[in-house]
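Structure, as structure tokens:
One protein chain omitted, others in place.
After this line comes chain A, so read on.
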């Protein structure tokens, strides 16, 4: 199977025994927002999710809604954000995430070309389920952008297998039935969902929604290959945290994930890490 610009590095890191860390930032949130991307990279992010803000983010909770509103109020636009990103030359793959209305505005083909021109490797569209994804999936494949599909605890097994098969980059496992937002404890269906995705697929699985502490991240990656951290970062940024502050927070998460890997590596049980070379 050919793997794309997002999936190849993620697989390589996972297969090297690392847990994946993907922080999120809303593009255009502050005047110097690209500083957050640099800080994420420096803190050891394996990929970065870049939110292109939309006026009506129906799958997001209060914090990311507020971040989107704030970015739009500053005059952020998808193309403006991509133009800023194009100049960064980060060595961490970027995954754009946005709602389908923004994709349709340009048309899927043009939208994907714009992502590629900016050096973006993947795309997440939370309001585009498998059934409607065909047109964008084709355009993404043609331009070399990995279109990531989402899976939820309510997804039946057969459909889950199909999602894992058609997703590119990784499978985005939504840990809870709910919107984005911090939660006191990692939702119980998260582990089961991860297991179910992995049943028929070797594709990396990243768990997102509601993960904010090192303990939750470590717990999530007992089964998942990595975690997505969104609201916890955006809350800090909305409260005024500078790139270095958020970077320090991510460094803590990175360390917890790496320690956990070291502890579990010896003695390794051969079947705990799929795809690890003998």
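Throughout what follows, a residue touches a chain if its C-beta (ideal position, glycine included) is under 8 Å from a C-beta of that chain, and two chains touch if they have at least 3 such contacts; residues count from 1.
In the analysis below, contacts and distances are computed from a predicted model.
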| item | value |
| --- | --- |
| Undisplayed chain, where the name is taken from the UniProt record, one of "NADH-quinone oxidoreductase subunit F", "Methionine biosynthesis protein MetW", "Tryptophan synthase beta chain" or "Sugar ABC transporter substrate-binding protein" | "Tryptophan synthase beta chain" |
| Identified contact with the non-displayed chain, of A:17, A:129, A:144 or A:200 | A:129 |
| Sole residue of A:65, A:97, A:143 or A:216 that reaches the chain not shown, by the stated touch rule | A:65 |
| Residue touching the undisplayed chain, where the options are A:34, A:155 or A:194 | A:155 |
| Identified contact with the non-displayed chain, of A:97, A:179 or A:231 | A:179 |
| Hidden partner interface residues of chain A, rising order | 54-61, 65, 69, 72, 77-79, 99-102, 104-106, 126-132, 149-156, 159, 163, 174, 177-179 |
